[in-house]
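Note sheet for the following structure.
Just one protein chain is left out here, and the rest sit where they should.
On to subunit A.
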Amino acid sequence: MTLVLTTIVSGLCVGSLLLLIALGLGLTFGQMGVINNAHGEFIMIGAYTAYLVQRALGDPGSSLLLSLPVAFVTAGLLGVVLEVTLLRRMHRRPLDTLLVTFGVSLVLQQLARDLFGAPSVNVTAPAWLSGDPFVIAGADVPRTWVFLFALSIGCVLGLRIVLGVTPLGRRIRATVQNRDLAETSGISTAATDRMTFFIGSGLAGVAGVGVTLLGAISPTLGTSYIVNAFLVVVAGGIGQLWGSVVAAFGLGILESFIGFSIGQSTAQALVFLVVVVFLQFRPQGLIALRTRSIA
């Protein structure tokens, strides 16, 4: 029983991280059809931001909390730069954005390699996260996992509030549902796109800070998460917040269970296959946006 619980908890931890990454990815994919391969590099930038903030401040506790907003803004601004300079001109060619952003990710990785060196660096976890694990019903739960879980749930709720209540959220939803109609109603969809990209990339930055709690930071950090995050977005349903939540935790727990029984590498491969098969039955993902288009 304890074993099952441990496996579930470790799945929730993997899922929290996936969710943080997929949130931003799904946001920009849903609204603009942009498949942002450079999203993984925004994670990497968030992680290096945490590293730099800690080097500047010294104290692990306050630097972790401070690096969350700093990474959000840094990655977000970079995302806006990418959107304004490049992606805006490719609105009608979503498939090409996939390759263009791959080029961007190559450049960003090399930049990180030149700035910080190829060997990985570490961020020290603060004392209140590296202490004794919590014990829940006999299962050990490391404090960092709880922090990650809380962070991702916090981000989901924050995003939910922004999308649901604020004027910006209303504009974003209008643009997602019908871009032309939104434009006709006086919404500047270009400005909305920029803000969406800011939020989406910023969330990747926050995810990057979270990643530093789990392991070392290297220039190619983002590549290991991006494929999984894409799957979460697709499996959850494009632009569907709750779909992404269910898909992220579902995939995390699934991977954790398979990984526990037959080994980590096979688990990864199997999870990918499960998603491919799942999409055979629900090509629109868990939660589908109802539209009147024929496709």
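Definition applied: a contact is a pair of C-beta atoms (placed from the backbone, for glycine too) under 8 Å apart; a residue touches a chain by one contact, two chains touch by 3 or more; residues count from 1.
By our rule, contacts and distances are computed from a predicted model.
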item: Protein name (UniProt record) of the chain left out of view, among "Phenylacetate-CoA oxygenase subunit PaaJ", "FeoA family protein", "Taurine import ATP-binding protein TauB" or "Urea ABC transporter permease subunit UrtC"; value: "Urea ABC transporter permease subunit UrtC"
item: Candidate in contact with the missing chain, chosen from A:64, A:100, A:125 or A:253; value: A:100
item: Selected from A:57, A:90 or A:153 as touching the chain missing from the view; value: A:90
item: Interface with the undisplayed chain - residues on subunit A; value: 29, 33, 35, 86, 89-90, 93-96, 98-100, 102-107, 109-110, 113-114, 223, 227, 230-231, 234, 263-266, 268-270, 272-273, 275-276, 279-280, 283, 294-295
